[in-house]
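Sharing a structure, written as structure tokens. Questions coming.
All protein chains of the complex are present and in place, except for one that has been dropped.
Lettered A and B in written order, each chain numbered from 1.
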Amino acid sequence: MNTTSKERAQGPGTGAEQRLKDLGIRLPEPPEPFGIYAMSVQSGSQLFLTGMLPTRGHTPQSVGRLGAELDADAARESARVAVLNALALVRKQLGSLDRVVRIVRLGVFVATVGDVREHPKVADGASVLLQDVFGKASNPSRVVVGVASLPLGVPVELDLIFEVTNSGGPDGPTEG
Amino acid sequence: MNTTSKERAQGPGTGAEQRLKDLGIRLPEPPEPFGIYAMSVQSGSQLFLTGMLPTRGHTPQSVGRLGAELDADAARESARVAVLNALALVRKQLGSLDRVVRIVRLGVFVATVGDVREHPKVADGASVLLQDVFGKASNPSRVVVGVASLPLGVPVELDLIFEVTNSGGPDGPTEG
Partner (left out) sequence: MNTTSKERAQGPGTGAEQRLKDLGIRLPEPPEPFGIYAMSVQSGSQLFLTGMLPTRGHTPQSVGRLGAELDADAARESARVAVLNALALVRKQLGSLDRVVRIVRLGVFVATVGDVREHPKVADGASVLLQDVFGKASNPSRVVVGVASLPLGVPVELDLIFEVTNSGGPDGPTEG
């Protein structure tokens, strides 16, 4: 249930970049800011991402709230799209997804109307893809809540904190 | 208002495990995952818990939203139940609650309908128990919001980050 770095011993070729290739996933262009903030901030070994939305460019790929305009399957797919944006952003910031040691926190905000209870199903749209790419031992703690509304009218927003290392990427980027 | 480790000098026998015993509290079985995530992740000295719910096993002990199906007293009791789950989980992960140095963050999500303003009263159901167990000097920063809905229909979800030490538990567990 709780995982430590020791449990993550992996041979060469089993890193996140390789898994992404094996899954046949091509990442989109990384998201750009809509406002006055950084897309990510690294504090010590923790990389905090700005809230990831199901967008392409500045256009939402899905609009609506669970329990009103959208069903759980559509919201779940939105969570997956938001993860693809997160992966593109992390690769851009770190040079390689292989610099991710683990995912510390996945927060999933689902826009809901009424007495909705399918939040975990929606959140799993993000969790399945993250596990496919980073492996089970890197799974995050997870906080899932139903909110009243989200920016741009999207159904899902992700709050992600990664633990990263300054070595380990194929191109060996180093920072202070 | 702000507390440092220096202010926490405590004699033997006044640790969290002893206080729990003095309070006559027996912890429940620690919660198990409902999905694809870890119940907790340690990053440096910070232990992030998955969102804690007022559940026993996979069954919610309370269902409803403040301002609709539930009143503030019932939601407050739910916050307390969620803390008991958190304590059980932390003890399981760390071996002993005495390895908690302080609580860094307590986030309280309260499911609400309409113009509700009793969130702090609900959140205090968590805060009182945490203070009773860990002492005033370990009190967390707190973020309390009213959300539209929560997983399983529960009225309260807790977001907890603890600062932990690798020594200090009675059975002296050590990691990395």
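Criterion: contacts are C-beta pairs under 8 Å (C-beta built on N, C-alpha and C of every residue); 3 or more make two chains touch, one makes a residue touch a chain.
These numbers were taken from a predicted model, which means no experiment stands behind them.
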Subunit A residues touching the omitted chain (full complex): 32-44, 48-51, 65, 92-93, 107, 109, 111, 147-153, 157, 159, 175-176
Subunit B residues that touch the omitted chain in the full complex: 1-6, 44-46, 67, 102-107, 111-117, 119-120, 123-124, 127-128, 131, 139-148, 161, 163
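To be clear about the criterion, only the chains that are shown with their structure count from here on.
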Between subunit B and subunit A, distance of the C-alpha-averaged centres to the nearest whole Å: 25
